[in-house]
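Up next is chain A:
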Amino acid sequence: MKGFSATLRREVLLAMRSPAEVINPLFFFVVVVSLFPLAVSPAPELLREMAPGVIWVAALLAVMLSLDGLFRTDEETGVLDQLLVAPVELYFTVLAKILAHWLLVGLPLVLVAPVLGYMLQLPVSVLGTLMSGLLLGTPSLMVIGAIGASLTVGLRRGSMLLALLVLPLYIPVLVFGAGSLGRALEALPVNPVLAVLGAVLALALSLGPFAIALGLRISTGD
Partner candidate 1 sequence: MYFDSFAELWQMGVHGPFVWSAFGICVALILLNVGVAVYQGRRVRRDLKRIIRRQIMQEKQ
Partner candidate 2 sequence: MNDPNDRHGNAPLSQVELSQVDLSQVGLLQVDALGCERDDRTLFAGLSFTAGAGDIWQVAGPNGAGKTTLLRILAGLFGFYDGRLRWQLPATLRESMLYLGHRAGLREELTPLENLSWLSALHGQKQDAALMAALSAVGLGGFEDLPVAHLSAGQKRRVALARLWLPGKPVWILDEPFTAIDADGVALVEAQLRSHAAAGGLVIYTSHHQLAADTRQILLGQGEARINTAHAGAAA
């Protein structure tokens, strides 16, 4: 656990010094969601049916786009090398970075999602499911995306490649996340689906940082 709290504190500090990196994904999320009524139709019935997919896809894209910079600036400034030679378990420092990133980028998405859900005509009764689904889903998206980010960190124009690598891996989270909301709309029990999302999260949190640490080492040439 050595280095975990120091890294967490530092990441939060960094985000406070350059707030655009925190606000932009949130802004992206809101803008993308509000494009759909304009592009498709403002009819409440249609919007309600589309809402789970629209919100989840927008959240997924916002998370993915925010991850491109997770290791890139560190790599360019040589901070990543310092992290790799430090006598701490990379597992925990990576976990700290992801946790900080989720607190600053993921959590605001979760908090703003009910407002967008309401605007897409979702009944108030399902907004709780929307939030708990995103609460369990966005950390998984962060971890899975960070695996892709660690593999593309040294590459020019890596952001397109990141999307190609990561989007297929996002499918289970998307299916269960949007599915939980869909079931809530039909007044079916959602807890089993949320439990699956939680299982995916547990798997991602326990194994993901290993893969990310290995990916970072591979990208720097080991």
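Observations on the model:
By definition in this document, contacts are C-beta pairs under 8 Å (C-beta built on N, C-alpha and C of every residue); 3 or more make two chains touch, one makes a residue touch a chain; residues count from 1.
Candidate selection criterion: all candidates are chains of the complex that A comes from, given by their letters.
The shown structure was predicted, so the numbers you read here are calculated from the model rather than taken from an experiment.
This complex places chain A in touch with one candidate out of 1 or 2, and it is 2.
On chain A, the positions that touch candidate 2 within their shared complex are 2-3, 6-7, 10, 13-14, 17-18, 73-74, 76-79, 81-88, 93, 210, 213-214, 217, 220-222.
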